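The complex appears here without one of its protein chains, the remainder shown in place.
Presenting chain A:
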């Protein structure tokens, strides 16, 4: 794999930083040299991108759905305290228990204590970015509790002692031969071994995963999940998935623990009619994903007898406090912005140094974690500001606007010659030095996008410290090329 320090640093997981991760440009350099990774990523992003465009085109009212999604989220965030309290009341009335965690450590402690109280030593998990963000698996492991990831891709990542590289297809950096090898070498240490004659056909690999995991599902007593949405008025949680491992984790165990970011709440049941149209089409480019589960507290005779909801802040209220940055919390994690991003395609998911790769990672991570480290300070510069991410975003997050805003913050905080400023300049330089892929995307976008970033890269504070001239309306790269030597 590309990032040399990945393996050990991932295990250090707590509170999300891959310790020792090189800053964006260095990690990206490594990724560019990794041809397997690049070929896989390119294939993946282009395939999903084209399919998505078709799925979206089926709905003549896409722009209205996008606007409604944006407004629902903005309205909810504006009254987040009220809706969370309403949610808490509804979940409690339906037999669930609600916990509040201000940060990763608190969340990990709550979950670990809940698992310990059941007396179990293992849990099954359905893919959840929130639990990856807080390093829950490592926290559980430290207490002697084994956490089994059950998404096929997450299983590949976990067995390979690796890190996810894409929100939707986290193992996209692995090809079938590598997956066969990982299964053959490691499954036996975790449970049912891979069949002796395992081939590298995707259907056979999926079958091996089915058998390996079924053993775990059928005996599991504790399940851990995230949620895509929480409905305040009813206390209903929603998990959207494809494989059925989510249904297994949500249905078969006796205890279910869901760790969910506070921004995932929506006011009403009806609001789901918007997001259940926009999320699958933006994400997997399907009219609807194979399985969606909704549940409200506990139900007699059906599913877990105990349900715990852990509401996670972990930096989200800092994002909420930033008037430009708060729109980031509208994100429904569809990953459409990754698939259109020319920088992501070249650099790969790992270069972003957190569980959130691509354009959304470039704005979310520095806000959740702050920009004290070189990696986090360099992330807002890992973009050509082409605006393609904004175009596809189903909740209309103006990612370029937030990137520019964060660049200003980094500049304010560092100052000329500061190490953060240097990291930032290197990231910009990396982007600018990969012209081929970037230029095309950028031009395409500047033709389609009227609302280009209102302030061009390195606006205000940043340009002042750099003594750069007023920025023209040409694509950033062209402008830079013309001006960098002068």
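Everything below uses one rule, namely that contacts are C-beta pairs under 8 Å (C-beta built on N, C-alpha and C of every residue); 3 or more make two chains touch, one makes a residue touch a chain; residues count from 1.
We adopt the following convention: contacts and distances are computed from a predicted model.
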| note | Choosing from "Zinc carboxypeptidase", "Tryptophan synthase alpha chain", "Electron transfer flavoprotein beta subunit" or "LUD domain-containing protein", the absent chain's UniProt record names it "LUD domain-containing protein"
| message | Which candidate, A:311, A:331 or A:347, sits in contact with the chain we can't see? | response | A:311
| said: Among A:53, A:102 or A:142, exactly one should touch the missing chain; which is it? | reply: A:102
| query | What residue numbers in chain A mark contact with the hidden partner chain? | reply | 40, 43-44, 47-48, 58-61, 64-65, 67-68, 71-72, 74-75, 77-81, 84-85, 94, 99-102, 106, 150-153, 156, 169-172, 175-176, 179, 202-203, 205-206, 209-210, 213-214, 217-219, 231, 234, 236, 242-245, 247-248, 251-252, 262, 269-274, 276-277, 280, 284, 286-296, 299, 301-303, 311, 313, 317-318, 320-321, 323, 326
